[in-house]
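Single-structure report; data block below.
Only one protein chain is missing; all other protein chains are in place.
This part shows chain A:
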Amino acid sequence: MKTNELHPPQWANRLLRWLHPEDTLEEVEGDLEELYAYWHERAGKRQATWRYLLNVASVLPPFVRRRERKQAYNNPFLIQPSMLRNYFTIAFRTLAHNKVYSSINVIGLSIGLAAAMLIMLYTKDEVSFDRFHANNPHIYRITSKQFTPAGVFQSYNTHTGYLQGPKFAAGVPEIKMSVRYQSDRSDIKVGTEVKSFESFHADSSFFALFSFPLISGNPATALKEPKSVVLSEEMAEKQFGTTNALGKILLVRNSNGDSKEFEPYTVTGIAKKCPQNSSIKFDFLFPYVVSKEDMANGGNWFNFFQNTFVVLQPNANLKKVEATMNRVFQKDAKQALEEEVKRFGPQSKTEYMLQAFTDMHLNKDMPAQNGLVDGSNPMFSYILSGIALFILLIACINFVNLTVARSLKRAKEIGVRKVVGGGRGQLMMQFLGESFILCFLAFGFALLLVQMVLPTFNELSNKALAFSYLFDAQLVAGYIALFLATGLLAGFYPALVLSNYNPVQTLYSRFNLSGKNYLQKGLVVLQFALASFLIIATLTIYSQFNYLTNKDLGYNDKGVITVGKSGLNRNETKVFKDELLKNQNIQEVAPKNGGNWYTIAKVNGQTEINFAYETVDATYFSLLQIPIIKGRNFSAEFNSDSTSSVLVNESFVKKAGWTNPLGQVVDFWYNEGEKYKVIGVIKDYHFESLNSEIKPQLFTMKPGNQYGKVFIKIKEGSETASLNHLAKTYKKLFPTNPYEYKFMDEENEKRYESEAKWKQIMLFGAILTIFISCIGLFGLATLSAERRTKEIGIRKVLGASVASITTLLSADFLKLVSLSFVFAFPVAYYAIKQWLENYPYRIDISVWTFVIAAALSILIAFFTVSFQSIKAALGNPVKSLKSE
C-alpha cells in the first residue's frame, strides 16, 4: 500500500486546523488520521473518506467542546463590594483634597454638557418640525420650477393660486384631498375699537388633512359656512374672555373682501394652541371663499399667492403623481397659456412638483413662507452644534490634561495598588469610575444651568422651548448617551496612562513625568486654536453688524414715522396731508404705495427689465432727503407728470444701459399705450435691507395706483405731540381702519435681527470657550508650578528675580498659545470669508481682526498663567526646600 493513499483529504485537514481549538488540535488530528487508516483497511478508500469527513465535521465548532484552561492563579472578581467602597472613598477624598482641580473639571464639564444639552434640545425641535400630523409622510405642498422660454432653469416657486389645489385633486386619482391656505389680515371690531390681526383662509378639509385638534366645534363642518371662523384658544380668551366661545359673533372685515363694512362671523370652532414645532400657526382661521368666475378663469393658473397642500394615497408613486399633475395643468391651462403668449410674448415654463410637508422647515430653496412661519436655516443648527461641540471638547481636554498632569501626585498610590496585586483592569476601572463621578456631578449642574439659561436661549434661537421638553424618551436617551460619551472621552486616556505606570519606578526612584508631553501640549494648542477662532468670528460678526446698522442708507430715516392705510385714494391723501400739516411739529407728509411692488417693462424698444415699482408723489424725495442727480422731480407745474413721467434710480439706468437717461421711454407693453418718459434720476438708496443689492427702481405718480402708507417727517424732539396729533387725525378720518405707527429708523434696525442674534450667540460661544480654556490653563499652570517648587526655590536662593521666574513659568504656555494661531488663523480666515460672501455690502477682512484676536488670546492666557507663576515666584524658598 502506498503511503500517500493513506492520507485523508488535505482540505478537510486544513479546515480542521483552522477551526478546531488549538489546545486539543494535536491529539485530535492524530486520532483522526489513525482512525482513517483503520477505516481504510476495513472498508476501502471511499468509505474511509466519507467517515473521515463526517468525523472531522463532528469536531468543528459548534460541536466541539473547549478544554478549560488551567489558571495559574485565582483572579478575584473585578467588582467586589468592599473594593467598590474603597474606590468611592478614594475618589471623594481626592476630589475633596484638590478643590481647585475638581471645581475646574466640574465647572468646565457642566458648561460643556449644558451647551450640548441645549443644542440637542434645539436640533430635536428642528427635526421634529411638522411631524406631528397623522397624515405624514403623505402630506405634500404643491411647488413648481420655473424655466425660461428657452428651457433654462430659473427659480423655484413655493406659491400656488386658486386653481392648482382643486384641479389637481380632481384630475389626479392619487391625491386624496387638497387644502389651500392663504394668509391675510383681518380687522376685528370690539366696541368702537378696531384692531388688525394676521388671519388665514383655508379649505374646509383643513382639519381632515392636518392634525390640529379642536377643543370645541366639529372639525368636519367648522369651515363649511362662509361666515364662520375658527379661533385659537388664546385668541378666544383674548376676544371673549373665555375659551367657551362657540357660536359667539365676531365683527370682522377681511382685507380681500369687497365690502368695507364689518360683517358678523360665527365662531364655529376653538382650536388648541398650535404646537411650537409647527409651520402652520393660526389665531384666526376663515373658510376659503372663491367666486365662481375666479375658478372658471384659466388666467388664474398664473396667479401665485398662497400655499396649497395635498395628501396622497399611501402607496402613491411620487414621480407618477407629479407627471399626472403636469398633464392636468397642460390640458386645463392650454387656452390660458395661448392667450398669455399672445398678449405678452413667450412665457416662462412651469413644471409642478410636490414637496414633502416635513421638508419645508429646513429647506433653503423652498422655504416655509407666505403665512407659514419659523422657516429655519439648517446652517443655524450646524453652527450651534459646532459651538456646543467645541465647548464640550475643550472641557474634556481640560479633564484629560489635568488628570494626567496631576497623576504625579497619585503615582505612589498607583504603585502601591499594583504591588499589593491591583490588576490593570481594576486600576482602569477605578480611574474611569472617578471620571464618571465627576461627570455625574457636572451633569447635575448642567441640568440646573440649562434650566437657568433656557429663557435667554429661547430668545436667541427664536423658539419657545420649555424645560419639560427635556423629559422626552429620545432626549433622555440622548443625554444618557452624552453622559456616557463624555465620561469615557474624558476618562479613558488618563485611565490608560495611569494604569500603565511601572510600580517599581513610581515607588523606588523619583518618578519623572516631565517628558515631552506632546499630547498635553497638543491639546492646549487645540483649545486655544478653537478659542481664537471663535474670537475672530465674533469680532468679524460685530464689525459686519455695525457696518450694516451704521451704513449710510442713502436717505435720512431719522424722525420719520410711517402709518399704514390700505386703499388710500388721492382725495383721502390730500385731506389727510392737510390735516396733519396743521400741526407745526409735522414738517412734511409723503404718501407711497403699501408693501413692495415689482413689475416688468421694456426699455430701448426690446429689452425687458425687472424693477421695483413705486407709486409716490413729489414730496417723497425731499422728505427722505434723496438727492436727484439728473433732471428734475415731479412738479405741479407740469400737468403731464402724473400720467406720463417717471423717475428712476441709478441702478435702473445702469441696467438699461443708458448714457443719457433723460427723455428715455419705459414701455409697459402689456397695457396698451402705457409709456412713460424718464424725467429724472435719483441717487441709489437702500430701499431694502443691506442683505440684498440695490435693485432698479422706478417712481410713478400714476393716478390709478392707490397709496398704502404715509411717511411723516416730524420735528426733532416732538415725538409725543406729533404722535398725539397723528393718532387723533387718523382716527377722525379713518375711524374703521386699524391705527398703527412705526418709526422708520427702528424698523430699519429690526431688519438685522438675525445678525443681532448671531452676534450674541457667537459672543456667548466665544466667552464660554475662552473661559473654559482659561480655567484649564490655570489648572495646568498650578500643577506645573507645584511640580517645580524645588527648582524655583533653588533658583531663588541662587539669586533669580521674581520677574525672571514668572517669565520662566509663563513662557512655556504662551509659546503654545502662539502656536495655536498658526492653525486657527487660516481656518478662521476661510470661514469668515465664506460668511461675508453672503452679504453684498460687507466689511473688508482686516489684519487688525487677527492682531486683536491674537493679542486678546495672549493677554488672557498670560493673566491666567501669571497669577500662578507670580504666586510661585513669591513663595519662600526655605519652605519649599525644607520640606521633603
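Here is the rule we use: a contact is a pair of C-beta atoms (placed from the backbone, for glycine too) under 8 Å apart; a residue touches a chain by one contact, two chains touch by 3 or more; residues count from 1.
Operating definition for what follows: contacts and distances are computed from a predicted model.
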Any idea which of "DNA-binding PadR family transcriptional regulator", "FAD-dependent oxidoreductase", "Pyruvate dehydrogenase E1 component beta subunit" or "ABC transporter permease" UniProt assigns to the chain that's been left out?
-> "DNA-binding PadR family transcriptional regulator"
Contacting the left-out chain: of A:65, A:558, A:790 or A:833, that is A:65
Given A:12, A:32 or A:548, the one touching the chain that is not displayed | A:32
For chain A, which residues lie in contact with the unshown chain of the complex?
-> 24, 26-35, 38, 54-55, 57-59, 63-65, 67-68
